[in-house]
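For this depiction, one protein chain was excluded, whereas all remaining protein chains were kept in their positions.
== chain A ==
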């Protein structure tokens, strides 16, 4: 330790020197500060308190404004604190309130200093230590200093008392048992007429009531009096805050309060108070039509004002009204819409929220139209804000407000074409989601997808890549709705796709694969049975297999018409002729050939698959068109079979799968899930994506087996195939969705709400044969849209009974705090003062008292409970509250024990009820009746 030298203290730099030095910046800020810190480290070890305190002062400054750690000064701060000089104390308290927190090691050493200063005769010292306590109090400090705070609550120095009142909030929060000691005095301060005290105590209650309003209902009369009498706007605002929490809990209170609030609303000149009145009315008194009218009138004045602050707040208030009184928004529609182009982005966003609040199923298209126009004109940030809110509003509750999905899908397409659009991923999700859920919209979806895919310009915009991947996926998956698969193929393989990231390129190639299979199937298998007999006979004989493509051109020009007619019967799509197939195959070869060497595994493998099928079918195509029918028959059957199988595989519908679906599958006998599948996952789970070769060529056979079995329900002897089909289902699922960015499938299934719609359950039975049920229906609960309804059915899933989401329990602290408050409040009103009660006020050490109570109360209270039924309902509640607390904080065992004995006779169910009542704020009537005895009727 460097000795305290006279030189050190003589030449110590003061805080002012530091500040000046910082301003001059002769050697750079960082260098200067680290030099100063070095000095401080030395000086703070000095034994001279002046030197030490100056060092501490400098350190607090640097910590406060330049973020330098000052935890090393914790102990020196305590030393300075012990100085008899006020100016030193001030510096120390200042430093401590800045730097101490719950995990400061020397925190507990401060207790005695604080206690000493709390008992000081110098009111400024008391105030400093109260101030400090309000910042750093933890459980122990709060517990140990409760008696001092209690005393100060009735100090005759206003200056001290108002601070003691304010500090109570922190003490309660940290150590709820202090409520039993201090609450009564706190309430007494409510009746104080001094504005300083009142302002402080009302502030405390408004914070307390925020956390647990119900406990403070019994104090409503006091608050009411303050509301009516208050001259200070600050106090009125706080009281209004309290009432806006209390009024919803007690209708009679609301009725009582509405008049004075309206009076204030009419008469006050202060905008802040006016706004608070408005807010109180719209949040808590919204059943009172006249009050709401009045408030909305004032809101209108706000909206018309030039001050952007008032405008913003007006819009905000309007948004609160909108939940219950939509008319208020419609009345101010013009202002709201006009605000969309305000200079202030915050106001714009606020008015956007309001506009979205007005959206309903009738006006959604009109509003979206307006908004998309705004989006086109506005800056990128706001543009995406608009698009984001359209997307989220429209998709809310499974597209609840959308009736015309065709319109919505084309809107999505349009939105993605807006230049600033960065909502690609959301649009992507919705496109796929809608595709999966709404069958009727698929033709339009494919149309929109085509529209996006064929535009080469879009490929250059990286924000749109995810939209394009959705478009590619949709057009591949629902290619049967495409008017012109050939054109689609060209779009999917266009050269500019090289701009796409590999993952999306993989999706493109996979979609191309689907399209190709579809074309081949249409041409050969479906048409194959008819076409060859009809058109192959007309083939000019003698054209060799090695014929050039030109000759094919000629040939198909002749035959094109015939084939088209044949296909025209099946679907109204562009003609798929042999010639076009050949072109298609060439196109694929041309486009994907270079990708065989791609460095990206995905792309390379996809390309290889696609080229594989091209290799397989190309000779066939050439042969079948050229050679004699008889010659090619043997091989042709084989190829067309493969094509058919693949087509079947792809045409199986991908249903949305609920997250919990797997849990619904009962485990077949003999299937050892853990061993086999565990290994499997380890082997192929993350190493390699499922190869589509093995899938498309090998499995369809099995799948077909599994299908028939699954329709017959699972039989014991079908284990083998069942296993394979479920694997396959898994496989298929992954396969289909795999190439969408990871997390996609999860995202989709996450979105499913628990929809227990019985009608949908029936729909399963209506499924026609085309809908392939992969394994048991329970695994993949798919629903087909009902065609009869005007709004297409949106597929929802039967989630497993979702447990009622456990209500978010308030933190244990809050719980115990409000429990304590209730004990005191209801105890105050219900229980006549007993010996233990008087103990309570005399000996403010709560721990001891708790024990005493434990001995005296049980008999007394249990007796009361038996006799006095009127009061017990309310008390029961807070007892059960206490019960609950016991599990969470063992620290308060002794209090709980008492309650335990109280509780014993009460049945469990009741206790549960009680607890729920105190937690669930939604069930008004029940609770209100439970509360009624507590509130003196004459006041309400």
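By our rule, a residue touches a chain if its C-beta (ideal position, glycine included) is under 8 Å from a C-beta of that chain, and two chains touch if they have at least 3 such contacts; residues count from 1.
Here is the rule we use: contacts and distances are computed from a predicted model.
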Looking at UniProt, which of "Rab-like protein 3", "Chromatin structure-remodeling complex protein BSH", "tRNA (carboxymethyluridine(34)-5-O)-methyltransferase" or "AP complex subunit sigma" names the chain we cannot see? "AP complex subunit sigma"
Touching the hidden chain in the complete assembly: which of A:134, A:192, A:365 or A:389 does that? A:134
Based on the whole complex, identify which of A:154, A:272 or A:392 touches the chain you can't see. A:272
Which residue from A:147, A:203 or A:506 sits in contact with the chain not drawn here? A:203
Give the residue, chosen from A:192, A:232 or A:484, that touches the chain omitted from the document. A:232
Using the document's contact rule, name the residues of chain A that touch the chain not shown here. 16, 19, 23, 57, 61, 63-65, 67-69, 86-87, 90-91, 94, 101-102, 124, 127, 130-131, 134-135, 159, 162-163, 166-167, 169-170, 196, 199-200, 203-204, 206-207, 210, 232-234, 237-238, 241, 271-272, 275-276, 279, 308-309, 311-313, 343-347
